[in-house]
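A short worksheet on the structure shown next.
Below is a slice of the complex: some chains, not all, each in place.
To keep things simple, chains are lettered A and B as they appear, and every chain counts its residues starting from 1.
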Amino acid sequence: MSSSRTLQDYPEAMRDQVRRVREVVAGLHAELPRYELVVWTAGNVSQRVRHPQVADGSQDLFVIKPSGVSYDELTAELMVVCTLDGQLLDGTRAPSSDTAAHAYTYRHMPHVGGVVHTHSTYATAWAARGEPIPCVLTMMADEFGGPIPVGPFAVIGDDSIGRGIVDTLSGSRSPAVLMANHGPFTIGPDARAAVKAAVMCEEVARTVHISLQLGEPTPLDASHIDSLYERYQNVYGQ
Amino acid sequence: MSSSRTLQDYPEAMRDQVRRVREVVAGLHAELPRYELVVWTAGNVSQRVRHPQVADGSQDLFVIKPSGVSYDELTAELMVVCTLDGQLLDGTRAPSSDTAAHAYTYRHMPHVGGVVHTHSTYATAWAARGEPIPCVLTMMADEFGGPIPVGPFAVIGDDSIGRGIVDTLSGSRSPAVLMANHGPFTIGPDARAAVKAAVMCEEVARTVHISLQLGEPTPLDASHIDSLYERYQNVYGQ
């Protein structure tokens, strides 16, 4: 796979899917400022498009936000399409500067269908101290199944951010990781689930922070965390 | 009463009332994100529909939010109708995962006409520490008549949340209880009053928290709390 290929070299079903996912990803970007997870042009959402004939995922694509574009201007047409090595395949803009981290995550976590990155305030404040968020709320047990872990400090420019995300999340039930001094990355079966994880990550980061300002929250028993997590993952919703 | 009954088995006046209450409950859900009490699909509002011929309340119904549906999509049609044992009577969706707690409250507190549950940030932060909110504001004396109490830790899946709500509120003037490590539940004569209690609960949770960050609020005398509460419950409004 190289930059000499174009979207036309992919199956028609996949090109149709790219069209739909461009709409989905553009629409989901509106949730980031709505929930006050980002300011100005920060933050990005991506979603994987699976190749219908190559089961190992190596020929999958993903749709992501272009770099440095205002949230008011984000349309489906402006979204860009990348291969899993992080190269631009289709689109008129440069992809997000976090594209390599998204690509690494899709390459190494085949079950992941969506990735979100923000600098949401409270989650980033925990990340600046390099402290995991302890699991002291039932909603946190539901969504994260335990503490939200911290990933290593990593500078943009190579695979180190992606590797930090994958290494940290591989050993955790949490769909969110706080990259040290940087901010949260979240994953999910699709982009909508990863956006939900980003929203809930900030919500619990804020609530636990505020609780700690005036004393010590009561810890949850591991067995309660397990049963809340099991029920929520299997029963909640429609 | 069992799942073999349908809404058609209830008196026409009650079915008319169900139609009106579906509108009311759908509309009141919009107040939860507006006052920033919930994110994503969290939180729920319900209202009792009284049986016109069975005075003991055992044949009452209640209207509640479906599980895991986004606030943007909540219409009167999507609201579901349950019996007081928490079973779905009418509706195309699964009821809220907190339905059993609402049902228990309606069964054991016949004067309660509305119930609201949120994970609002400051109230939940107090709940995580298991600390009641002290009554140090005149608006808190007006609305709650004293401190906002904490209920026991209870795991979803049986009657323990409902029992915790009823046991705690039965011994208090407060229409709000902070369920430990979980979040606030509020009650009222109808759903609108319970929503107001949820809004005011977060407001006083936040204001008292912030006051405590820089020192000790001055306590209110019990006699002042009593007179403020009496006046507000009997004189305020139209």
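Everything that follows uses one rule, which is that a contact is a pair of C-beta atoms (placed from the backbone, for glycine too) under 8 Å apart; a residue touches a chain by one contact, two chains touch by 3 or more.
None of the values given here were measured: they were computed from a predicted structure.
> 2 identical chains shown; how many in the complete assembly?
The complete complex, not just the displayed part, contains 4 copies.
Simple rule for what comes next: only the chains that are shown with their structure count from here on.
> Can you give the rotation angle that fits chain A onto its twin chain B by Cα atoms, in degrees and rounded to the nearest 5?
The rotation relating chain A to chain B comes to 90 degrees.
> Where the CA atoms of chain A average out and where those of chain B average out, how many Å apart are those spots?
Roughly 34 Å separates the two chain centres.
> Spell out the residues on chain A that touch chain B in their complex, using ranges where they run on.
By the definition above, chain A touches chain B via 35, 136-139, 196, 199-200, 203, 206-208, 210-211, 213-218, 220, 224, 227-228, 231, 235-238.
> Where on chain B does chain A make contact in their complex?
Touch residues, chain B against chain A: 39-42, 66-69, 93-94, 97, 119, 121-122, 124-126, 128-131, 153, 155-157, 180-183, 209, 212-213.
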